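A single protein chain has been removed from this complex, and every other one stays in its place.
Let's turn to chain A:
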Amino acid sequence: MVEPDLIQDSLPHNNYTDSDLGSNFKKLRITDNVRELQTVLRDKTTSRGDFIFYADRLIRLVVEEGLNQLPYRHCDVTTPTGHKYEGLSYQRGNCGVSIMRSGEAMEQGLRDCCRSIRIGKILIQKDEDTREAKVVYAKLPPDIDQRKVLLMYPIMNSGNTVIKAVQVLKDHYVKEDNIILLNLFVTPQAAKALVKRFPNMKVLTSEVHPVTPNHFGMKYFGTD
């Protein structure tokens, strides 16, 4: 049995996020299943094999939800029984951009849903002297300004890295409201900072919590 106030203590932040952060900030629907994924990723006793397995599942759910934000149009098709099905089809012209290194962990999840989607990469590192985030490398699809962009970065502490990356995209003439950020764990500060800086960008995350699992990239890639 768990004490009720213990649960309260661990979840004080989830209450205000939805109201404070505006309609472009979206959280994955939290089922017991999603909670389990988060729990395993945070547990320090989790083996690397399990970590990757559960991380991939969570990433897949975030990606599927992210794809839900893309534009579509209605489209009727005929089923093999000869009857009409009122469906919908997604519009073409999307691409992914991962922020290296940990953002690359999410590429496969996107690839598993969209087999031939174009994926750009941005490498951002902290300047040792100024402590500022600096763009080291960026390779993006040439017509990125015509596309919807699924920006991928799993862990956000301050949000500085992502802010820098979005800036890079905007420098390539990507419209702010064409960007959908796919994220797994974010701190309330980072969430606020992002929403304030880019109010038209869509942000999708699985959890807002003051402590983020910062070991994500190291454990996923096995470099700890």
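Here, contacts are C-beta pairs under 8 Å (C-beta built on N, C-alpha and C of every residue); 3 or more make two chains touch, one makes a residue touch a chain; residues count from 1.
Assume contacts and distances are computed from a predicted model.
Q: When one chain of this assembly is omitted, its UniProt record names it as which of these: "Signal peptidase complex subunit 3", "Centrosomal AT-AC splicing factor", "Thioredoxin-like protein" or "Uridine kinase"?
A: "Uridine kinase"
Q: At which residues does chain A meet the chain that is not included here?
A: 2, 6-7, 9-11, 29, 31-36, 38-40, 42-45, 50, 53, 57, 60-61, 64-65, 67-68, 70, 72, 75, 77-81, 83-85, 87-90, 112-113, 115, 211-215
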